[in-house]
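The structure appears right after this line, and notes come after that.
Missing here: one protein chain of the complex. Every other protein chain is in place.
As written, the chain order gives the labels A, B and C, with residue 1 at the start of each chain.
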Amino acid sequence: MTNAAPITDRIDDPESARESGRQKIDWAREHMPIMRALREEFETDQPLAGERIGMAMHVEATTAVLTETLAAAGAEVAITGCNPLSTHDDVSRALDAHDSITSYAERGVDDEAYYAAIEAVIGHEPTITVDDGMDMVAAIHDDHPELIDSILGGCEETTTGVHRLRAMDDDGALEYPVFAVNDTPMKRLFDNVHGTGESALSAIAMTTNLSFAGKTIVVAGYGYCGKGVAKKAAGQNAHVVVTEVDPRRALEAHMEGYEVLPMAEAAAKGDVFVTTTGNRDVITAEHFERMDDGTLLANAGHFDVEIDLDGLSDLAASTREVRPGVQEYELSSGKRLNVLAEGRLVNLAAPVALGHPVEVMDQSFGVQAVCVRELSGTAYEPGVHDVPDDLDREVAEIKLDAEGLGIDDLSDEQTEYMGSWDHGT
Amino acid sequence: MTNAAPITDRIDDPESARESGRQKIDWAREHMPIMRALREEFETDQPLAGERIGMAMHVEATTAVLTETLAAAGAEVAITGCNPLSTHDDVSRALDAHDSITSYAERGVDDEAYYAAIEAVIGHEPTITVDDGMDMVAAIHDDHPELIDSILGGCEETTTGVHRLRAMDDDGALEYPVFAVNDTPMKRLFDNVHGTGESALSAIAMTTNLSFAGKTIVVAGYGYCGKGVAKKAAGQNAHVVVTEVDPRRALEAHMEGYEVLPMAEAAAKGDVFVTTTGNRDVITAEHFERMDDGTLLANAGHFDVEIDLDGLSDLAASTREVRPGVQEYELSSGKRLNVLAEGRLVNLAAPVALGHPVEVMDQSFGVQAVCVRELSGTAYEPGVHDVPDDLDREVAEIKLDAEGLGIDDLSDEQTEYMGSWDHGT
Amino acid sequence: MTNAAPITDRIDDPESARESGRQKIDWAREHMPIMRALREEFETDQPLAGERIGMAMHVEATTAVLTETLAAAGAEVAITGCNPLSTHDDVSRALDAHDSITSYAERGVDDEAYYAAIEAVIGHEPTITVDDGMDMVAAIHDDHPELIDSILGGCEETTTGVHRLRAMDDDGALEYPVFAVNDTPMKRLFDNVHGTGESALSAIAMTTNLSFAGKTIVVAGYGYCGKGVAKKAAGQNAHVVVTEVDPRRALEAHMEGYEVLPMAEAAAKGDVFVTTTGNRDVITAEHFERMDDGTLLANAGHFDVEIDLDGLSDLAASTREVRPGVQEYELSSGKRLNVLAEGRLVNLAAPVALGHPVEVMDQSFGVQAVCVRELSGTAYEPGVHDVPDDLDREVAEIKLDAEGLGIDDLSDEQTEYMGSWDHGT
Partner (left out) sequence: MTNAAPITDRIDDPESARESGRQKIDWAREHMPIMRALREEFETDQPLAGERIGMAMHVEATTAVLTETLAAAGAEVAITGCNPLSTHDDVSRALDAHDSITSYAERGVDDEAYYAAIEAVIGHEPTITVDDGMDMVAAIHDDHPELIDSILGGCEETTTGVHRLRAMDDDGALEYPVFAVNDTPMKRLFDNVHGTGESALSAIAMTTNLSFAGKTIVVAGYGYCGKGVAKKAAGQNAHVVVTEVDPRRALEAHMEGYEVLPMAEAAAKGDVFVTTTGNRDVITAEHFERMDDGTLLANAGHFDVEIDLDGLSDLAASTREVRPGVQEYELSSGKRLNVLAEGRLVNLAAPVALGHPVEVMDQSFGVQAVCVRELSGTAYEPGVHDVPDDLDREVAEIKLDAEGLGIDDLSDEQTEYMGSWDHGT
């Protein structure tokens, strides 16, 4: 099964691809001030000397900057994709050209090749794992338990991955420490809200050439990603409808001024649907049947299970690609529903998609980098760990410095006041 | 010192005052669907039969609805104000007319009378306390420790109060359980963001007759209250500047599109300043000196310590009231700074102020009511307790029902999926 | 019928009233930089020496600043109200104390006294009229045509007044020149959008103590005022529904992201209704019957004819004041509808109302002042005249100077480019 080879060995014309990939990485690094500051520190301190890092991430330019930053800190890095459609082959090749980096990621591979590449990374016997969806952690626990003793820990990037790791931890099945990078303020507030929000919408706009002004956008789920999509869609003058299963989030959306409806009612009103729940079967046959002709369906959640494409196929008389990244399902009634990017993460898997904006990845990956540094220096118990607050705060401070943003300091009197309880009215 | 008497005994003309107060309370109750639903339940179940509740709250119409709801649940209630300027005397009198409620709250009393009223409430030997700023908890611990054994617990409404209670708890000095009502999602997201945001700004607008469009509003602090003020001010077309001491909050404000500056720089740019930090000395002499002629200064934090009025007085050649609720300080340079509501909570203490909007108080007080019910039925350890999540969720569900807002339910397959960790890509 | 006397002769205690009124006027003037700059110019140039100005305006602080500015320019001014509920008596008295100003305005007078006051102003034989709703123009044309020959012209402040003047002009019935001050960019964009928007909403908030977050606000009419109300309501996190009769305005609202519905459907969805159409019978019996219990009805249009109160009275089993400025109509079904400020302009006629914010009135009245100056110096033909663009622009420049806002100048090359048509691609 481990027949995967580094991308450079498999694909022709690595030279020009390397150049194109290198250009993409350089552009990203220019706009990632946190990574630049950390790289400078890491090159001097070599905190990861001797470590082997195994990564399963969306292999595009910003991830490459993280990868190179970890390599610059002294680590050997092996990387593959975490989604068959999100790899940029040229970036993968440019990474693979690096002495201490091996990249197995290739766009559009089938399931067998996808898992073979994960195996190949594991073949490097990583001491630290960096995951975006916990595929690496799962494969090690399932198939390579012998490696666990030598693993210092891991980092998990996504809401979905953290959710599943916590379930695994609750079952007593997680055998090494993993930082829930997704749950840090620096990640959740910026990456999920601004990153997913902006990039999902611009990917939809650029895939369809449609406008949001006056459109009714149904956002399924009002977690951080859903909040971002809803906020940015409203900022483009869409009429936003939110669906939820949690009463407080539903109420929060309502108090924000959005319309809140069950999906069965939203289905009849929406022009565009964006799922962000992290759950499966959010839009199903009963909803497809209520939608208008020409409705657009997109997913901004991690897995491609939110829109029930099997159910849609069952309803469809025919399907065809009407535009790159747009699959039209024509129901027997003649009604046509348009699915973007095969129901995969639209901001990564659409043909025009570039993934999250560079700056928000800078913040997420800043947290990743300091977490990897932390794992190499400090022993943690097995299980899911919150990222230590001072690490998250360190990243925020680096960013403020880079942006030239000054803030106030607490005076001693103020610090004392905040800690006291014996003041009167 | 306990010479305080119920308000009805002290003030003439209680009849017409009661009518005016009753009208205010009725209006509020009409717009508090959560309280109406809970009152119906409480009248039937009498969960507080035999309890004595001591309250120190802003005594206005919505608090009165809470007070009556607790009385309807079978409790004896004694109440006083938590701020000398926030009491509505007519509401106080209408409450005091209730058989099982005694109100000591009176607007504009001096410090001595203020604390005497708290003493008077404590004289009822409460078994449960409900605080807005922890004055009741503090007075009991300081002066009436003998009561602690018979106290089931307390509820604290404010950010500031919870902050101080946690400090007290950390010192090992908190001897009965207190629910941090402020920290619940239902309270923080709605009351602080929407309640403080909307009411602080409309109080400023109606005190000054000035517009926010095109104004530069400096919001000190970007916690929940600050977020609300900033968001609503931007929604009125103000240009918003945020000051912070926390790097992540500063970054959050920056990513929202606000200008982030240290107060020393913001001082020279702002037309209106609103403090929301919960800390002291946020605007001081060095800032006053940089401000423009005509600048407005308001506080939306709990205590009147955020704007350093002593420092301002020292700088001022003269002061006068230029408008009800607006004190002008004329510096020796001729520059005039206008302080609203004496630097007290502007949405409560300004002459026109009505406090938080009714509906957001409905949500906060819904949590208060179910917390009091919880304390009467379940024993908790001394210390600050988070409100049990199911109580908070119960209040959200009551509200959604009342608004007629439907949401989706998780299917069994979805619940199972959210709890699983063994699914592939 | 002309038995009206100046307010000072009719009302006791003018001394303290004058002080209170003077304080209000001084506060306003401090926040009206355009009026301050013009007054300085007018005091020197005396452009209105010898003119008699008759005004029918909302007599509150900002109007008083305009009135005093015109007096400072050398004119004799007589003024009365343009709405029986919008006069501030103390401001009226403070104005009347001025040597060259006579004020007849008094709050709450009946129709007879209202029209008698207009007659009294006309008794001063004005050479220039300044109207807010064209009552003065109408009364002169109807009852005092002998004055028309000596009238240089007039200024009209409102959308409604200009609309009616144009109808009169089309009928050939307008016999002296009137500037359509309402139609200038400086007036329409700022006064109507920001002024009406902010003040109508804060008046509703402060009259009801209710929040806009999560409320459904139905805005009837999407002209400048409606746009302002809709925009500011959305900025307070309301869900906005717009009703219209014009297809392009309806489409404009739709493209903004608002829900657009016929009133018959909006009636069943709204929590708060705000009429801004300038037309009559916008909300009628068929709509009242579809509304929910507790619905709030407010008008932000010039006249009190937009909500059909007669129709509502016919449906009502009883009515009572449930709160200052809120009249409850209880229908026979038990459903209660709440009408604010008797269906009059809510931002002027509600008990707490302060009228438009000071700064936006500064811009409107800046245009008024330069228009009055223009009429005294230049002869215009009878009919409705657009305000000369350079006058409007002059006011904008004064304001930018006052705010310290720098803008760019066109270079000669740029001016030439903008005027040329022979450049290639």
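Methods note: contacts are C-beta pairs under 8 Å (C-beta built on N, C-alpha and C of every residue); 3 or more make two chains touch, one makes a residue touch a chain.
Everything numeric here is computed off the predicted structure, so don't read it as measured data.
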{"item": "Which of A:R39, A:K232 or A:H385 contacts the chain that the document leaves out", "value": "A:K232"}
{"item": "Option from C:R39, C:H58, C:R93 or C:H194 whose C-beta touches the chain left out", "value": "C:H194"}
{"item": "Absent chain, residues of chain C that touch it", "value": "82-84, 114, 133-135, 138, 163-165, 167-168, 171, 173, 185-186, 189-190, 194, 243-248, 250-252, 254-255, 260-263, 265, 278-281, 303, 305, 392-393, 396-397, 399-400, 403, 405-411, 413-414, 417-423, 425"}
{"item": "Interface with the undisplayed chain - residues on chain A", "value": "23-24, 26-28, 30-31, 61, 190, 194-195, 198-199, 201-203, 205-206, 208-214, 231-232, 234-237, 294, 322-323, 326, 352, 354-355, 357-360, 403"}
{"item": "Residues belonging to chain B that touch the chain removed from view", "value": "213-214, 234, 237-240, 254-259"}
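Assume only the chains that are shown with their structure count from here on.
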{"item": "Chain whose averaged C-alpha position falls nearest the assembly-wide average", "value": "B"}
{"item": "Of all other chains, the one whose Cα centre sits farthest from chain C", "value": "A"}
{"item": "Centre-to-centre distance between chain B and chain A (centres being mean Cα positions), rounded to whole Å", "value": "38"}
{"item": "Chain centre separation in whole Å, for chain C relative to chain B (CA means)", "value": "36"}
{"item": "Whole-Å gap separating chain A and chain C, where each centre is the average of the chain's CA atoms", "value": "53"}
{"item": "Contacts with two or more other chains, residues of chain A listed in rising order", "value": "254-255"}
